[in-house]
Every structure is written in structure tokens, then in C-alpha cells.
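With one protein chain held back, the other chains of the complex are shown just where they sit.
Each chain gets a letter, A and B, in the order it is written, and its residues are counted from 1.
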Amino acid sequence: MKPLNEITKGDRLHLRFVVSAVAVVLALVLPLLIGNDFYLDGLILIFMWGTYAAAWNILAGYAGMVSLGHNAFFGIGAYTSTLLLLRFGLTPWAGMLVGGMLASCVGLILGIVCFRLRSHYFALATLAFGEVTYIVAVNWRSLTGGSEGLALPIQPSFYLFSFSSKLPYVYIGLFFLLTVIGISYAIQQSRLGYFLLAFRENEDAARALGVRTGRVRLIAMVLSSFLSAIMGTFYAQYAVFIDPSSVIRIQLSVQVALFAIVGGVGTVMGPVIGAMLFIPITIALRAKMGTALPGLHMIVYGIILVLVLLYMPQGISTKLKEKVPLLTKIWRG
Amino acid sequence: MLEVHDVSKWFGGNAVLKGVSLTIRPGDVVGLIGPNGAGKTTLFNVISGFCRTRTGYIRFNHTDITRMRPEEICSLGLCRTFQITKPFSNTTVVKNVIIGALVREKSLKRAEKKAEEVLELVGLHDRRHVLGRSLTIADRKRLEIARGLATSPRLFLLDEVMAGLNPTELQEMIRLIGHLAESGVALLIIEHIMGVIMRLSHRVMVLNHGEKIAEGEPSQIACDREVIKAYLGEEYLIAQA
Partner (left out) sequence: MDHTLIVQLLISGILLGGIYALGSIGLTLIFGVMKVVNFAHGEFFMLGMYLTYWLFHYFQIDPYLSTLILVPAVFLIGLVTYYVFIRPTIGSSVLAQIFITVGLSTIIQNTVLLFWSADFRSISLSYATDAMVFGPFPALGVDEVMVNPSRLIAFSLAICLSAAFYLFLRFSYTGKIIRATSQDRSAALLMGINIDKIYKLTFAMGIVLTGLAGGLILPIYSVHPFVGFDLVLIMFVVVVLGGMGSVVGAVISGLIIGVVEVFSSYWLGQENKQVIYFLVFIAVLVLRPSGLFGLKEEEEVERIEAIE
């Protein structure tokens, strides 16, 4: 073991590579070892919500624009791919991309329309937008099936993005999660990341330094909505049933925000950590209480959210980094 | 280089700037003085694109920048600091400066290198990993300058960078600004500390109530009746007479 100050950048990269590779290999092998469908389901949920939370984080954490209407994008993704599948037989793999692009367009328009809105006002605008989307989904029955929702075909086939065992879903979910983590990491290390940082810290100063804040915030918006919509499709394919209440309710938006905030908003792994923390808690609570104590898990969520915001506003991942400074130093320099 | 022609700005019913014009040539060091409320910072805001002028035009190196956005103006080479410093508080000093460097440098590596150079120049290199919010006033002012410098400006607008500094810090700042001037960057400096302005500037312009009341060499300005009246009041002039 070299003493601390002799660890070079090369050593650091080497270490990061090895650790990441081990983690990925573990992640790939672990599902095979878990026979139990119950746990696999938990894993899928973690990957799905973790990815969605990370997508939300790109806008809220990196760009500093809090959106309370992301459920709309999730819903757009879910409904687009599902409707294309049911009406035209289009494979959800393609439908997913269409949904993503549609959501990005909507996100772009929303971003342009809300161009001048600051913080609170932006949050309110996205809230209104999310609610309008919900109402449209419920009332436009001819398109969306309204509150009855849409059921997806359960024929196992790769083309139909439908599988009889849970395992493929786990790996697909993992793939998306790793992709989003990769994207988040890439952004953080890039020029875009610096611009987003400047924008969220102090918009005026950023503009005075030549940061094209208008462009940068739209990029964040488009990315965030695209990825959220992709997750919507994934949800639809996994749950084989969607209705406004399962994909466009505002509570979903709040949930992913919760994961991201508790895990550490603005960090790469924060949203994932948040999901890893909360999904098991929810499953455990639901298993123990069932429907006996309705709303209990939401109370727990609320309390945790408030406690974290009061005492650990930077989130768990940042707190962890503070607790193990030595490891952090070795990892980051 | 910079041509400001007849700009004005109203807030509500108040005329904060009235028909102000000025010209700056490459390498000029121009001081901008005037009593509180004269409109100096507003003029900076108008020139740098944060405010719109109702009249006239502004040209920078023959490009009309009257309606341009601040970020576009900065990328053309006109940069400004803020009177009330705006550091990126939760970011390290070096990252603050890298952001400035990124307007010119497309590569992150080169931006990092540029940032290091600028920090050396400004004297913040040993504090480069300190977070923005932990900096002292003097260091914040240095950071404002460093960030602006990283954008490789041809014209640098400095807004009261001396305010709040103790004598030692003041000396260092004067040296820094002198160095900037020597390197060929044109400077337009708002300042209240007369001695500094008079020493550093080639030319001085005086604003009062939004209008230019005098312009010329520092020595001339110091004796100008209108200027003295603006700062010290009519009674002082009468008493002097």
C-alpha cells in the first residue's frame, strides 16, 4: 500500500475501474443467484425508480430546477408506447423511443414557455402541467381509455418486450440504471456539467461569464423528460397495465423526488441510493401492515423527507462521504 | 472599441440614466465616479446586457450589442464584475474560475490550465480548493476578477472592487489592476476611493443623477466645479469662493 500522497491519478483511475467492474459483475451475477421472485421484483423496482429518480435529478439536482410535474413525462412514455403497441402493433422497443422523443418535445415546449420562471414559480408551473396531463388522460377516453386504463398483452416475446420470467426485466432495468448513471456521471465531468453548476448556483453570475443559460436549461429539460418517459415504457411493460392513477399521479413525482433528495440531490449515485433505501422499506411496510394501516408508508416517507431536509439537506450520499473521508480521498483525490 | 451613445434607463418614473455617452479605446483605463445613486452600476448593467436602454446604441468592436444578452456580450470579450459579489458559493474557487474559462476554451483540460494561471495571477492559487462561501471579502473580490479574467476579456468592467478592503489588500488590488492595465486589457472602473482612481486612470468620467457632468484627465476632474458641487454640495463651493 502506497502512502496517501503518492497515489497518482493513474492509480486512482485504475482503482475506480476495478471497483466499478466488480460492482457491475456482482450486479449481473446476483440476480441469477436469487431464486425468489419476490426479491427479483424488489430489484426491478429499485432499478426502475432509481433510474426515474436519476432522470428527475438531472433537472432538479444539476440544473437546480425543481419539477413537480415529471409524472407527466413518465405517463407520456407509458401511454405512447402502449398505444402504439395496441393500435399499430409497434414493438415497445421502438415505441419507447417515440415516447421519449414526444416527451422531450413536450419538455422542450414547457421549458421554452416557462423560460423566465424562477424556482417557486417554475415548480408551480410544472405542478399545473402535471395535473393538466392527468386530467387529460382521465377524460380523453377515446385515446387513453380513461380511468379504466389499458391492459397490455401478456404474450412472452422479445418483440413485444414481454417476458415470462422476471429475470430479463431485472437485466433490462439494470441496463437502464447503468446508462442513466453513466449519463449523469458524464454530464458532471463535462462542460455541460460546469454550465449547469453555474446556472444553478447563480444565474446572473453565470450569464456574466458567458454561460448560455437558456440553452443549458433546455438541454437538461429535454434529457430529463426523455429518460423519464423511457422509464414510463419500462413500467408499462413490466406492470402490463397502466391507468392515469398508476403512471400520472402527482404522488409518483413526489416519490422520485423523495428518493433523489434523501439520497443526495445533485450527485450521481444519490437517487439510486435513495431508491435502494426506500423500496425495501415500502415493501417491508406493505408486507407487515397490508391494508390495515392505510397511508402509513406515506407518513413514513413524509417524516423521513422532512428529517433529511432539516438535518441532512445534502442527502445521505454526501453525508456518507463526510463520514469516510479517507476512502473519499483515495477515491477522488 | 466600446462606443456607448446616448443611453437612458427609467425605473418607474425615475430617469436613472439620461443620454449618457462614452467611448473607450483599446488599452484605455477609464474611471467612472459619481455620488451614490448616480447610475454607475446601472450603466454597467446596460452595457453588459443586464438592462435595456431605451434610447441610443452600444457598439463593441463595431458590433451592435444594444440588444444582446449578457452571455453573448461576454463571449465577444466584454466582461464585468458585480458590486455585490456573486461567487458560486458551494463550489471551489478553482471550479468557479474554470467556468469562466470555458467560454473560450472548448477543452476542459485547457480551461483547467487557464484557471490555474489566472489564480496564480490574482493570488488565489493557494486557496483554490476553498468553497466560494468560505471566502473573505478580499478573496471574493479577487475571485470576481479571476473569473472575469478567465474569459479573456478585451474590456473589463470593474464595479467597486476596492470596497471593503483593508490597506494591505488595497495595495495588492491596486497592483493587480495596474498589472491588468499593462497587459493590454481595457478597463472601465467604478470606484469611490478617489486616490486610486486618480492614480490608475488615464481618463475619468463623472456621473450625477444619471447624467455625465464631466470627463477628462484626473487632474482636471479634481478641480472641476461641477464635480465638486456634486460631491460636496453647493455650499462648499460658495464657502470656498
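Structural remarks
Rule of thumb we're sticking to: a contact is a pair of C-beta atoms (placed from the backbone, for glycine too) under 8 Å apart; a residue touches a chain by one contact, two chains touch by 3 or more.
Since the model is a prediction, treat every value here as computed from it, not as a measurement.
The residue touching the chain not shown here, chosen from A:V25, A:I303 or A:V324, is A:I303.
The omitted chain makes contact with just one of the residues A:V18, A:L32 or A:I135: A:I135.
Only one of B:G19, B:G37 or B:G123 touches the chain withheld from this view, namely B:G37. Those residues of chain A that touch the chain absent from the view are 60, 64, 66, 68, 113-114, 116-121, 123-125, 127-129, 131-132, 135-136, 138-139, 254, 257-258, 261, 265, 293-296, 298-299, 301-303, 305-306, 309-310, 313.
In the analysis below, only the chains that are shown with their structure count from here on.
One inter-chain figure worth recording: chain A and chain B are separated by 43 Å, centre to centre, where each centre is the mean of the chain's CA atoms.
Of all the residues in chain A, the ones that touch chain B in their complex are 189-191, 194-195, 197-198, 201-202, 204-214. Within the complex formed with chain A, the chain B residues making contact are 48-50, 69-71, 74-75, 79-80, 82, 86-91, 95, 98-100, 102-103, 106, 108, 111, 132, 147-148, 150-151.
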